[in-house]
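Complex shown without one protein chain; remaining protein chains in place.
Every chain is named by a letter (A, B and C) in the order it is written, and numbering of its residues begins at 1.
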Amino acid sequence: MSEDSTRLWDKGGTVDEVVHRFTVGDDPVWDLQLVHWDCLGSAAHARTLARIELLTTAELEAILRSLAEIDQLACAKRFEIPAELEDGHTALEAELVRRCGDAGARIHAGRSRNDQVAVALRLFMRYHVLIWMDLLDGFLKSLLERAKRHGDTPMPGYTHLRPAMPSSLGLWLHAVAEAVLEQMQAGLELLNRLDACPLGTGAGFGVPLPLDRAYTAGLLGFSRIQRSPLDVQNSRGRLEKYFMRLAVDVADILEKLSSDLILFSTPEFGFFELPPAMTTGSSIMPQKRNPDVLELLRGRSAQMRARHMEVENVRAKLPSGYQRDLQLTKEPVVRTAQDLADMLHVATRVVQELVLNPARMTAAMKPDLYATHAALAMASEGVPFRVAYRRIAAEIEAGELDEQRVQPWRDGSGRVSPEVWAELDHEAGVLSELTEQAQAKITAAEDKLFATSP
Amino acid sequence: MSEDSTRLWDKGGTVDEVVHRFTVGDDPVWDLQLVHWDCLGSAAHARTLARIELLTTAELEAILRSLAEIDQLACAKRFEIPAELEDGHTALEAELVRRCGDAGARIHAGRSRNDQVAVALRLFMRYHVLIWMDLLDGFLKSLLERAKRHGDTPMPGYTHLRPAMPSSLGLWLHAVAEAVLEQMQAGLELLNRLDACPLGTGAGFGVPLPLDRAYTAGLLGFSRIQRSPLDVQNSRGRLEKYFMRLAVDVADILEKLSSDLILFSTPEFGFFELPPAMTTGSSIMPQKRNPDVLELLRGRSAQMRARHMEVENVRAKLPSGYQRDLQLTKEPVVRTAQDLADMLHVATRVVQELVLNPARMTAAMKPDLYATHAALAMASEGVPFRVAYRRIAAEIEAGELDEQRVQPWRDGSGRVSPEVWAELDHEAGVLSELTEQAQAKITAAEDKLFATSP
Amino acid sequence: MSEDSTRLWDKGGTVDEVVHRFTVGDDPVWDLQLVHWDCLGSAAHARTLARIELLTTAELEAILRSLAEIDQLACAKRFEIPAELEDGHTALEAELVRRCGDAGARIHAGRSRNDQVAVALRLFMRYHVLIWMDLLDGFLKSLLERAKRHGDTPMPGYTHLRPAMPSSLGLWLHAVAEAVLEQMQAGLELLNRLDACPLGTGAGFGVPLPLDRAYTAGLLGFSRIQRSPLDVQNSRGRLEKYFMRLAVDVADILEKLSSDLILFSTPEFGFFELPPAMTTGSSIMPQKRNPDVLELLRGRSAQMRARHMEVENVRAKLPSGYQRDLQLTKEPVVRTAQDLADMLHVATRVVQELVLNPARMTAAMKPDLYATHAALAMASEGVPFRVAYRRIAAEIEAGELDEQRVQPWRDGSGRVSPEVWAELDHEAGVLSELTEQAQAKITAAEDKLFATSP
Partner (left out) sequence: MSEDSTRLWDKGGTVDEVVHRFTVGDDPVWDLQLVHWDCLGSAAHARTLARIELLTTAELEAILRSLAEIDQLACAKRFEIPAELEDGHTALEAELVRRCGDAGARIHAGRSRNDQVAVALRLFMRYHVLIWMDLLDGFLKSLLERAKRHGDTPMPGYTHLRPAMPSSLGLWLHAVAEAVLEQMQAGLELLNRLDACPLGTGAGFGVPLPLDRAYTAGLLGFSRIQRSPLDVQNSRGRLEKYFMRLAVDVADILEKLSSDLILFSTPEFGFFELPPAMTTGSSIMPQKRNPDVLELLRGRSAQMRARHMEVENVRAKLPSGYQRDLQLTKEPVVRTAQDLADMLHVATRVVQELVLNPARMTAAMKPDLYATHAALAMASEGVPFRVAYRRIAAEIEAGELDEQRVQPWRDGSGRVSPEVWAELDHEAGVLSELTEQAQAKITAAEDKLFATSP
């Protein structure tokens, strides 16, 4: 058995190549996204080891310098994970050994690859939730801005995809905005769930070293430690699932928005048009302008729901403690981080650049849309509502509702009041502020991690 | 067209029986669970109508008395929803008309069946989340209680289902307890999301009556109104989805617990036994005692994940506003409410009555479990960890680890400290208190709804 | 221990009521649908036992007579499964003991409850696949019939929900018909997979009795035995999954049909109307006629996909052999059998009674729909297609395509040729014939099972 072997756990013996390739899978690809976070986690672990004198100050500084350099390589996409090293976590340790010798070989005291993964994933998710929240904030602003400009444009309200009652562009945008506020709140709740440091729990059963876990947590900007070592492993797949769900729920908003817009921008409805830069053509039909952007927002949302299920499926029924299946949760997390950001970016552009057709929208405000108003007017004069309802129904049965009945409601029905917009502005501001605070606390911690002077 | 027709929207004409049966589906079954909540919502709506004089005081009192009586019938499971009336909401209005005449026919002014459903479902979910939280609290207490009695019993810790490091019953129970605390926190967050009153939004585009929505919300114990009428409809399926997820996540805890226990109670592992009252036999094999209870906890959790997906599937890609598909979210919500309560009840019993086999547990603490300890001991003495690791690995390759290396770690490894249990007790108390406060506020409001004296 | 205990495996001891209720679950409800099939399976098993003299002729006749009576009760919905007996299979044995004494107590020799369930479910699924195929045949006929009457009515063809090329009602119906043919073929393939008799395999490891399994299979109308006893248990959940998938795939056809019709019957598109008997109204908006039937076809299809996943989830990752989780596959199978039949019934009515609006359909045939024709006409005259495409695109950019370019294609474009309809008629006939043969073979076998004379 050679001590210079490259795989951390390798005790000699040959590993069959097919099996190796199958086991490694795409990990090196996804792990590239995690190297930065692994460097941060490793810096915090090294500092914790130094605190109990398992690293000297000189060793610590050597490690921190190397980590900073590796991190720069990784951020410039120039750090490579050799296939024979299985994964990025192994590659990082190997690189530290290469650069710092014995000091590098000391870094893994008191940690397992699994808590290394746990902390890297947690930092990764925390970071991307904050990015999403920024994008949600921008998306919300585009909705409110659009509403301010064109909110009072009339538009029929639909139920069962049939004209139902008078509505407006603003009323429709308002519903989207509320759903966004809900998800911004959900983002803060998720940040809180992620705000517990897993480092220092080893393979899931603790570490027989006097590691100061609260110190480690503080270094990484966490508010608390994740107390139970076994729960650190049991929460693999579980926290990823929560992360996916935030993405699924934000995507759900964009999916509904797209479903509406695909429909409302058909020539048959004609309320909206997409600007040419947002449509694509057909390879065979010269006249086509297709709303691919909207269809892909819808399709990617469908895909995202499947990715959430991928994490659920992988995790399902596993006994407690780490099982290798859980390695497969990295891909959906890493991809979803980017995909949702792209979707929010694009959806914001859609809201900003959507072209209204006020003439078609106004023309669609047929008298029958006001049938409920007419019945309620009778009810206000004492006719029991159910009776009024049947009278109006009979009238419509005989032909369109009389314009006179409808006239009093023509102006202003279905609009959103300025007070409501003001409330939304205010709440968006509060959530935005909370997000910035969370961001600031984390940045302050992370910025200090590689610093070698006290 | 007859004005005494029974279906609210019926304007005469015959409805084909097959189609009617298909459309109605199982709604009358699930709606029976919602009648109580519809009565509460109707009382609040009636009071709101009276406030703007669309009902006289006498009419309001007649309605409140009738609602109280119908509610009693419903709670005694004696309220019936005739199949020809489609659903419980229609049946409730019809019954009010039957009992109060014109006053009953006035109740539907300013509300649609859809916001009637929205409020009933929201009250139903709020109630059941509180029940689940009570049961979670009881389940958590059973875990902590068991840990106090037998937590220090040694037990191997497993990763990849292979013996990994020394652990204990307490360490294993601790991981479950942390997951439960997380869900109690999630329950509070869900209650907050549900804490917005949808009443007064009509079919999704507002109501042209000066309804005092904040007043309605207060009557029902809600902290705020759900501002956007369209979002009330768009949140159909969305809030149900959040409700299902809490159930899925709690079930996930019980699933993992069951997976562990099914395994650990095989004769091959032998750490635990189920008491005879918790096992069932085979129809053909006289010697069998099967852990059906555990298998069904696992199976029902799998089923629950599918129910969550049922809600997701039904909601997916629908345009905004109400679509009839959404009716299908009632069943998963109503069934899940009961199922999760049953599961928590049973799982609590399992934790309480599980029979330990300390002899087998102790016998399983083989020296190799302490290999990490041995390597870290070397590391503490200055050998780089990766080098120490390889030396211990070589030693084991040549035969079991020497008991002498292991001896120093035999006592106490893998135990949970009393401080941790104290923290858990404290946090459980805080969450329990918050739940009781939420419960109390709601009960205070609901208790007054049918009262006819001021 | 008392020998008159009612639960087959009960060896005395008390079973906790909560646990019992949880374990039993809804089995008695779903099992009611399986009693008929269990009677058939039991008759075949009894005959097989008699063949090796484990039952006398008199005992066999007593059992067959009792099974016939119990079967009649079950078909009249008057057979009851007492909650204390856990499930229908236990109840059936208990009833046989009650009616036939020792002969009844002999019936379970050489079978386990699990292969009893396996055979009952298989017979149930086989029967319902045949029913579905009949309904598919009727649905297909309604499509072909409608196409014969109105197939040549012009209608725009859409891609990306934008007008694309000239099409026709017939072309649209043709696509549906092809998908139906595919599923009829899939139904035959599924029947073949189900056509293996599981009886005689005990708990999954064979039975130490010289049972003539081929004889049993023949009695029940199966073409072969399911050879591997363990595969009988491993195929639990697997065969149910295939059954669900046929339903999912047929529902997928109806879902797409509904998506199209909901859209095409909006006032904005206006190609179709639903007859009044197929729409429902709103409780608040007097003017509404909603296409609930179509929305529920779409919604139930979404639900069905989740039920398929329910079976998948329950089965996932289980080790080989029977696990109690699998009991939970009964519900989705039993419900899906009925639900798909209802859906096909309703969809057939929709196709038959859909009201066309030929004026709107014809008016929608705008010149730009023929842009591809115009470009291909140029291509036929030697202009490279990509060049022709760009020329036509430029022309349209400048205004609608010239009617003259379009005129030659106005007549007949997008129609389906009579030869194609003839092919469809022929293939439908072949599949229908094969289904009837399968049906006849099964009926012939089942009809003889209870007969006591040779």
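FYI, a residue touches a chain if its C-beta (ideal position, glycine included) is under 8 Å from a C-beta of that chain, and two chains touch if they have at least 3 such contacts.
What you see is a predicted model, and the numbers here were worked out from it, not measured in a lab.
Engineer: For the chain that's not shown, point to the residue among C:Phe79, C:Trp172, C:Phe243 or C:Phe450 touching it.
Structural biologist: Checking each option in C:Phe79, C:Trp172, C:Phe243 or C:Phe450, the one touching the absent chain turns out to be C:Trp172.
Engineer: From the list C:Gly151, C:Pro229 or C:Pro332, pick the residue that touches the absent chain.
Structural biologist: Answering carefully, the residue with contact to the hidden chain is C:Pro229.
Engineer: Using the definition of touch stated at the top, determine which of B:Val18, B:Leu32, B:Ile52 or B:Leu263 touches the missing chain.
Structural biologist: B:Leu263
Engineer: Extract the touching residues of chain B with respect to the undisplayed chain.
Structural biologist: Where chain B meets the chain not shown: residues 159-165, 262-263, 266-269, 281-282, 284-292, 295, 313, 316-317, 368-369, 371-372, 374-375, 389-390, 392-393, 396, 401.
Engineer: Extract the touching residues of chain C with respect to the undisplayed chain.
Structural biologist: Output for chain C: 1, 3, 5, 8, 11, 54, 93, 97, 102, 105-110, 114, 157-161, 164-167, 171-172, 174-175, 177-179, 182, 185, 189, 193, 202-209, 226-231, 233-235, 238, 245, 249, 252, 255-256, 259-260, 263, 298, 302, 305, 309, 312, 315-324, 372-373, 376-377, 379-380, 384-387, 389-390, 393-394, 397, 409, 413-414, 420, 423.
Engineer: On chain A, where is the contact patch with the chain that was removed from view?
Structural biologist: Against the left-out chain, chain A lists 7-11, 13-16, 18-19, 21-23, 25, 86, 89-90, 93, 108, 111-113, 116, 202-203, 276-278, 280-286, 288, 290-293, 295-296, 298-300, 302-303, 305-307, 309-310, 312-314, 316, 323-328, 342-343, 345-346, 349.
As a working rule, only the chains that are shown with their structure count from here on.
Engineer: Write out the two chains that share the greatest number of C-beta pairs in contact.
Structural biologist: Most contacting pair of chains: A-B.
Engineer: Just how far, in Å, is the C-alpha centre of chain B from the one of chain A?
Structural biologist: Spacing between the chain centres: roughly 24 Å.
Engineer: Take the average of all CA coordinates in chain B, do the same for chain C, and state the distance between these two points in whole angstrom.
Structural biologist: Chain B and chain C have C-alpha centres separated by 32 Å.
Engineer: Between chain A and chain C, tell me the centre distance in angstrom, where each centre is the average of that chain's C-alpha atoms.
Structural biologist: 38
Engineer: What parts of chain B, by residue number, touch at least two of the other chains?
Structural biologist: 8, 11, 93, 108, 202-203, 298, 302, 305, 309, 312, 316, 323-324
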